[in-house]
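With one protein chain removed, the remaining protein chains of the complex are shown where they sit.
Then we have subunit A:
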Amino acid sequence: MAMSHTLKNRLCNLPPGTVVTGKWHGRSYRLLRRLGSGANGVVYLAESGCNRVAVKLSDDYASLASEMNILRRFSKVQGGALGPSLLEADDWRSSLVQETIPFYVMEYIEGENFTTFVRRRGKEWAPVLLVQLLSVLERLHEEGWVFGDLKPDNLIVTGPPPSVRLLDVGGTTLQGRAVKEFTELYDRGYWGLGSRKAEPSYDLFSAAMVMIASCYSGHLEKKGDGRSQLFRIIEADRFLAQYKHVLQKALDGRYAKAADMRRDLLAASSRRLAVKDETKIVSSNRRSGRRAKKRRKVGAIAETVLIAVLLLGAYGFYIYWQLTM
């Protein structure tokens, strides 16, 4: 373990320009920069000829082989790829780390992390992206899988137009088994809201948590009763409260299918739009700006009314004075 720790460190800090050459197929990849690292590997952006690809290196043959199995299955699913497509698998006899390192090459998906995107473009994007995510999950579930480790870091928003895609398939598990990999904050077991059995409702819990985490500005950590804590967070947040019923139902595991949650989420979003139309609030991308604008507007109206009343009073007084003269 200590050995593999230092190896992992070295794998995570390969200098840009390092050339990774496969011993089986002989193709070379020049590493450009690190894209991310997780529990079982590190991903680099790399160049092969004039193509940009993502290369995942790991010291763990077993988990790498499992991931490749899943990526291969995913590429056979009808109607668009579920994850990045697998291009090649090979081993690198490295002089830098003095060991043979297995790796695979996949499509490079350029984009932004889910939370970063929502924070930058506005909360109203969260439900939109979640609706997209639920269609992807629906297809994944229909194929008999559960994504497992669903969290903002494993979701990438590409575009334009912005669309959400799944990354890092390490947690993907056959339905009915125990979820292979998960992250505490997005795991219903951690919150005391269900088992770790791989079933569609497991992913739907995580999907709801993704939305909560990307819209909630505070620090999320379980304290005491997880369920009431999460419910309180939803109710206290003006934006999340609009999706209260959908989120709470998903947290409770009462959605059996992604399609049902998607339908309710769409309904909640359009209800929100309808309410907006009624009150004729000018929509703006910046919510805080809008609120400030609204406050300013109310202030302006009050001011006008006050002046009108004063003028009327003065005029009335003037008339009275004229009449009594």
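We adopt the following convention: a contact is a pair of C-beta atoms (placed from the backbone, for glycine too) under 8 Å apart; a residue touches a chain by one contact, two chains touch by 3 or more; residues count from 1.
The rule is short, and it goes like this: contacts and distances are computed from a predicted model.
For the chain that is left out, the UniProt protein name among "VWFA domain-containing protein", "Sarcosine oxidase, gamma subunit family", "Extracellular solute-binding protein family 5" or "Phenol hydroxylase" is "VWFA domain-containing protein".
Only one of A:Tyr104, A:Phe147 or A:Tyr216 touches the absent chain when the whole complex is considered: A:Tyr104.
Within the set A:Arg30, A:Arg139, A:Lys197 or A:Lys244, the residue that contacts the chain not displayed is A:Lys197. Of the listed positions A:Glu110, A:Glu184 or A:Asp225, the one in contact with the omitted chain in the full complex is A:Glu184.
By the touch definition given at the top, subunit A reaches the unshown chain through residues 1-2, 24, 39, 61-62, 64-66, 68-69, 72, 89-91, 100, 102, 104, 176-180, 184, 189-190, 195-198.
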